[in-house]
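Below you will find the structure I want to go over with you.
After this line comes chain A, so read on.
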Amino acid sequence: MTLLITLITGVMLLAAIAVVVLRGLLAAVAALAAVSLALSVLFVLLRAPDVALAEAAVGAGLSGVLLALTLRRVGLWPGGPAREDEQ
Partner candidate 1 sequence: MKGYGHTAATLLFLTGLGILLIAILQALPFGLAPMQVGQAIVAAAPGDTGADNIVTAILLGYRGLDTLGEVTILFVAAAAAGMVLGGASRGGAQAENAGFILHSAAYLLFPFLLVLGAYIVLHGHLTPGGGFQGGAILAAAFFVPVLASPASPFNHRTAMLVEGFAGAAFIMIGLVSLVGSDAFLTPFFGKGEAGALFSAGSLPLLYLAIGLKVGSELAGLMARVSGAEAGA
Partner candidate 2 sequence: MSLLLRRRFFWEEIDLMSLLDILLLVAALLASGLFVLGRGSFAGWLATVVYGLMLAVLAIAGLALDSGVAFIPSAMSFEILGRNLGWRLDGLGWFFALLTVGAAFFASWYGSGEWGRKQKRMGLQHALLALNVLAMLLLLSSGDLLSLFIGWELVSWAAFAIMTQGGGPAVAAAYRYMIYALAGAMAVFAAIMLVQNVTGGLGFADLQTAISAMSTAQVWVLFILFAAGFGVKMALMPFHLWQAPAYSETPGASSAFLNAVSARMGLFALILVLVKLTGLEALGSLAIPFTFMSAKSALMWVAAITMVVPTFIALMQTDARMLLTWHGIGQGGYMLLGVLVGTSLGTAGGLMHVFNYATYQAALFLAVTAVIHRAGTSDLDELGGLITRMPWTYVTLLMGIIGLAGLPPMNGFVSKWMIYKSLLDGGQPLLLIMAFAATLGTILSVYKLIHNIFLGQLRREHQHLKEAPVSMVLPMLILAGIGFVTGFMPGLALNITDIAQRAIGGDMLPHHLGGVTLATGSLNMLWVVGVLIGAIGAGALIFYLLGNRRYEVHQFDNYAGGHFLSADIRYHFSHEFYPGLARVIGPWYRGSIVRAEQGIGILVNVAGDLWQAVFRVAYTPLYMLLVVVLGLVFTGSWGIVP
Partner candidate 3 sequence: MNTVPQIIFPVAIPLIAAFLLPIAGRCHAGFGRIFGRAAVLVTFLASALLAWQVAGAGPASSAMGGFKAPLGIVFYADNLAMAFVLLLNIGVWLFWPSGDEDRSGPYTLLLTLLGGGAGLVLSGDLFNIFVFYEIVAVASYGLAASGGSAAGFGASLRYLLLSALGSSLALMGIALVYAAAGTLNLADLALLAPDVLRGPPGAAAFLLLLIGFGVKAELFPVNSWVPEIYASAPVRVTSLLAGIVSKLALIVILRFLVLVFPMPSAYGLLLTLGILGVLAGELAAYRARDLNSTFAWSSIAQLGVIAIAFSIPGPAGIAAGIALALHHAVVKPAFFFIADKWRGDVKLLSGGARTSPLVAALFVLLSLSIIGIPPLPGFWAKYLLLDAAFSSSPAYWLAAAVVLAGAVVEGAYLFRAAGFFYGGPQKGRGAALFMPGELVPAFVLGAVLLVAMFAIAPLGAYITSMAVQAADVPAIAAQILLGGN
């Protein structure tokens, strides 16, 4: 049990660091969705199914999609028409 929690927390922290480090914003958003997913699994392990479901649905699902679509609207998708992302 402890081993599993440690493993998943490690994955989560790595994904969090990836969010900051990755150059591409879309990749960063994907990393954020990964963090959220790992977090919801962690919630399951912590005997909090409601929170896990909410985190999965709202965190990984909707906010990930919302962020990605905003990037598209702002024109920051890789190969997007307007400018490259890092001004």
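In this text, a residue touches a chain if its C-beta (ideal position, glycine included) is under 8 Å from a C-beta of that chain, and two chains touch if they have at least 3 such contacts; residues count from 1.
If you want to know what made the cut, all candidates are chains of the complex that A comes from, given by their letters.
This one's a predicted model, so the numbers in the text were calculated from it and none came from an experiment.
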item: Of 1, 2 or 3, the one touching chain A somewhere in this complex; value: 1
item: Chain A to candidate 1 touching residues, read off their complex; value: 49-50, 52-54, 57-58, 61-62, 65-66, 69-70, 72-75, 77, 80-82
